[in-house]
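Structure below; questions to follow.
Rather than the whole complex, this shows some of its chains in their spots.
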Amino acid sequence: MVATHLRSPNRVEFVSDGVFAIVMTILVLEIKVPHNLSHDSFRRALAELRPTMAAWIISFLMTGMFWVAHRDIFARVRYVNRDLVWLNLLFLLPVALLPFAASVLGEYPSDRVALQLYGVVAIAVSVLRFVVYWYVVRRPRLLWPQEGHRRLEEGFLLGALPIGVYLVAVLVAFISSLASILLLFSVPVVYFLAVTIARERGGSDSEADEFS
Amino acid sequence: MVATHLRSPNRVEFVSDGVFAIVMTILVLEIKVPHNLSHDSFRRALAELRPTMAAWIISFLMTGMFWVAHRDIFARVRYVNRDLVWLNLLFLLPVALLPFAASVLGEYPSDRVALQLYGVVAIAVSVLRFVVYWYVVRRPRLLWPQEGHRRLEEGFLLGALPIGVYLVAVLVAFISSLASILLLFSVPVVYFLAVTIARERGGSDSEADEFS
């Protein structure tokens, strides 16, 4: 009975949902309006916030994308073991860094280093998400029973996609800040579309079927 | 079995409750007393906080109203699908903006632009809440079985009510800040009363019966 509870993914999911909820909400705390402005300069300050707001919306969607991916993986996990508990903590580590990276980017939006810092944190989250996925799918004893033989290549491709785009964005930053920003910010949309396509192409035993 | 967990609304509710709890608690973090004041100026600073405190109480109740509405909708949701997971994230996006809008309004309480920013965020939350409701009620396969034929007009009207009042408040701000504030702040009370009336008028197959 103890073992049952020790293997239950419940609290792993609770603490992960907590971290994601806080990250999503805290991202926006970095958006600040200066105090005691005249009415005219207040409006100007608000107008100047527009790029920060755009960056915030995209960071929120990126965090949402990672949460969706985490939920997809743990929907199939019946039991967690010691490795999975600690791997999940390692995954949450760069997730908790997202508000910091977003606030640096909001402060220095056209700076190459700020863009690359943001990209590196996003790569870290994507890689650890891939590691958790890779660990889980290869251990059927930890999973809920599944019908049919899954074609795992799709799942690996969908997991690798964000890593690839973020990597290109970090490299592109050496040449053009704007191109790097656009790449960084396209990822949630590209991911959503890629999952849509993979689900439509795959049959009922498609791995992509279990990605939201 | 995987599909069962993938379709469970549990984690969608967890992460939403997390975001709501943080927003409710963080709203108040914007209320700050200056450091190192003399005792007299400390009391004056505290007295000057009164409008901010009033604004905070109303923002808290507004957030509470949106949480109640979210709980009402998901009480009928048996299964979530991919669309609903992402729609819910889009709904949480303006919810996470509420502390920012409230702090801007607390800083510039009589400014038209601050009022309109607050109103626009409230409209965004209300509209997305309406979209989620509209999406859900038209997909019986996602819902718990229900007795009787629901008269959905009531539900649509109750969902549209906050959108309408917030819209009027944004427009009224061009003429009178005070009238706009009063409208913004009346919404939770008006919503509560409207649900009360609709529940009392409706019979057992009234849609309003399932609104808190």
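By written order: A and B. Residues from 1 in each chain.
By definition in this document, a contact is a pair of C-beta atoms (placed from the backbone, for glycine too) under 8 Å apart; a residue touches a chain by one contact, two chains touch by 3 or more.
Given the structure is predicted, the values throughout are model-derived calculations rather than measurements.
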Oligomeric copy total, full assembly; chains in place: 2: 4
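The criterion applied here is as follows: only the chains that are shown with their structure count from here on.
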Rotation, 0 to 180 degrees and nearest 5, that superposes chain A on copy chain B via CA atoms: 90
Between chain A and chain B, centroid-to-centroid distance (C-alpha), Å: 26
Touching residues (chain side chain A, partner chain B) in the complex: 13-14, 17-18, 20-22, 24-29, 31, 33, 35, 37, 39, 42-43, 46, 57, 60-61, 64, 67-68, 71-72, 74-76, 78, 143-146, 192, 195, 210, 212
List of chain B residues in touch with chain A within their complex: 1-6, 8, 11, 14-15, 17-19, 21-23, 26, 82, 85-86, 89, 92-93, 96-97, 99-100, 103-104, 107-108, 111, 113-114, 117
